[in-house]
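This is the structure, below, for whatever I ask next.
Removed from the display is one protein chain of the complex; every other protein chain stays in position.
Chains here go by letter, A and B, matching the order in which they are written, and residues are numbered from 1 within each.
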Amino acid sequence: MTSTEEVESISEKSERLLNISMGPQHPSTHGVFRMKAVLDGETVVKLTPVFGYLHRNHEKLAERTSYLGNMPYTDRLDYFCSLTNNWAYALSVERLAGIEVPERAEYLRVITAELTRLQNHLAFLGFLLNDMGVWATVLIYGFREREKILDLFESLTGARMMCNYMRFGGCRCDVPDGWVEEAKRITDELPGVLDELEQLLTDNEIVVARTQGVGTVPGRKAINAGLTGPVLRASGVNYDVRKVDSYGVYDRFDFSVPLGSVGDCYDRFMLRLLEMRQSLNILKAALNELPSGPIINPKAKNRNLRPPAGEAYGRIESPKGELGFYLVSDKSGTPYRYRVRPPSLVNLTLLEDMCVGQKVADVVVILGSIDIILGEVDR
Amino acid sequence: MERMASHYRKSGGRWLGSGILRGMGVTLKNWIGSYFDPSRLVTVCYPGERLPLPENSRSFPFLIYDGDDPEAGLRCVACRICEKECPPECIHIENERDENGKPRKRPAVFDIDISVCMSCQICVEVCPFDAIEMDQIYAISTNARFEPLRLHKEQLLKPNEYFRELSPTRSAAADARREAERAKQAKKKEAGKKG
Partner (left out) sequence: MLDLETIIKRVQEAVPSCRIELVSNESHSGHHSLLVDDGHAVEVARFLRDAPDICLDYASNVTGIDWLNSTVKEKVPVTETVEGEEKVNEKTVEKTVPGYLEVVYHLYSMRLKQGPVILRMRTGNRDPDVHLPSLTPVYRSAELQEREVYDLFGIVFDGHPDMRRLLMWEEFEDHPMRKDYFPPEESDESPIDEQARPKQ
C-alpha cells in the first residue's frame, strides 16, 4: 500500500517532469536523429535515443549487389568520409579473397584517408561550435579549409563526397599531374589554420565553460561500451587501430596517438585538434615518400569477383572510430552476408549515461562531441 | 610517446575574458584579411562567376560516337555489361533486331534514368569499348519527376570531340586504346587473308 504522502509526491514529481522530444527534424541532431528526454526542470533525468529515420537496409541491398557494385554504396554510409569507407570495404574483400595491394596504392590510400580525417575533423569542430551557439564562424572557417581538401578529392576521384575511389587490390586511378604538389601545398598551409583555430577556441572561456566536465566517460566504461576512435581516446584509453593492426602501410609512419585525461566534451574536442596535427605528419611523410609503380594489383579481379567460401572481418580507424566490414561469402557473385560495424551507432551506446544529470542544453553539445553521421547510424 | 590532451587543458585565458578577446583577434584578422588576402575570401559570385571544374569531375554518363553521324559512329555495341553492372540498375538497353528478330550489335533503346543514377561511373569502368563516359553537366533540373529525367539514346549521344574537350587526358588514353585495338584487328585480318 502506498501512503497518501507517497502518492502525492509521485503525482507532484510527475507533474514536475517534462517529456520533450528532440528531433528528428532538429538542426542540432546532425540529421534525423531523435531523443526522447525526460526533464526535471532543466536537468535530464532520462534520455532514450530513437533510431531508424534514415534506415534503408544497406546490408540487404548489398546482398543482392555484386562485390564491385557495393563500393559506391559504401560511400553513402558516412558520407563525410567516403574514402575511409571504401578502404574498410576493400580491406575486408581483400582479406576474404586474398588479394595483395601494391605499394603505391597503399600510400595513396593512406594519403586519401588522412585527408579525409582532416576534413572530417575540421567540419566536426564547426558543427560542435554550432551546437554551442556560435553561429557559423568556426563552421565557415572549417569549411573553407575543408573545401580545399574536397577540391583535391574531386580532381583525383571525380567527386567531392561520393568518391568511389578504391578497388579490390588497389585504387581506381592514378593521381593527375600536379596533384601531389597541390596536396603538399595544402598540408603545408594547414598547420597555420590549426594554430588559428586553437587560438580562437581552446582558451575561450565560453567554450571551456560549456565543455569541461560535461558528459564525462571513464575509460573502463568506455571500453566495455565499445566506444572507439576519438571518443574512446578522450577517456585516456590508448587504442588506435592504425597502431594496433597497422593495416596498410601505417607502420612506416611516425605518429603519436593523442590521449585525453578526463573524457569530457573538452577532451573530445581537443583530441580532434591534436589528431589533425598527427594526420598532417603522416600526410607529409606519405606525400614525400610516395613510391612509383602500379596502383592496382593486375591479378586482382573486380568485376565478377567470386571469393572462396568463408568469412572475413576487416576494420580500420575511420575518423569516427573503428569501422569494420564483416563479409560472408558462399562463392557466389554477391556477398551472402554483409555487415557494417558502424562506429557512430556504437558510440551512441553511452549517450544516455553521458546526458543524465546534465542540463538539456548540454545534451546538444554531448551529441555534437560524439560526432555521428546518421547515414552510418541508421544505414 | 603519446601527447596528452591534458597538456592543453586550460581553464580559459590569463584573466577572465582574455581568451574571448584572443579569439576575436582571429575573427578580426579574417574579416580585415578578406579585403586583401585572396586565401581568406574564397567564395565567388555564383552563378555569374563559376570556378572551373577539374578534368576528372563527373556527373552523369553519356554515349560517345565517332565522326559526324551519331547513328553511324555509335561506339556502343549493346553488349549490356553496363546494364548488368550498374548498382542501382538505372540503365535500360534493348538490342536492335533484324527482320528475322535476331539481335544486332547495336542498341535500339539506350535509356539512363538519371533520377536513379548515382554517378558512380562503374558503367565507364566496365565498358570494353570506351563507349560510355562521364559528363560534367550540372544544374539540370526539370519540371517533372520522371519522364524528363529519363535520358534516351538521342539525348545521351555526344561526339568524341566533346569528350576530347571535356577531358583531354582520358580521351587521349581511350583513343590510343581504340587505335591499338583497330591495329590488332587489321593485323589479324591480314594474317587470316594470308593463311
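Here, a residue touches a chain if its C-beta (ideal position, glycine included) is under 8 Å from a C-beta of that chain, and two chains touch if they have at least 3 such contacts.
Quick caveat: nothing in here was measured; it's all calculated off a predicted structure.
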Among A:Arg16, A:Arg185 or A:Arg337, which one touches the chain that has been omitted from the display? A:Arg337
Chain A residues that touch the omitted chain in the full complex: 51-52, 55, 57, 59-60, 95-98, 221, 223-228, 237, 239, 244, 307-313, 315, 322, 324, 326, 328-329, 336-337, 339, 341, 345-346, 348-350, 378-379
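As a convention for this text, only the chains that are shown with their structure count from here on.
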Considering only the defined contacts, which chain B positions touch chain A in the complex? 1-6, 8-13, 16-20, 22-23, 25-27, 29-30, 39, 42, 53-58, 85-87, 118-122, 125-126, 134, 169
What residues of chain A sit close enough to touch chain B in their complex? 65-66, 68-73, 75, 137, 141, 144, 147, 151, 154-159, 162, 164, 172-173, 176, 189, 196, 199-208, 212, 234, 238, 256-262, 266-267, 270-271, 273-274, 303
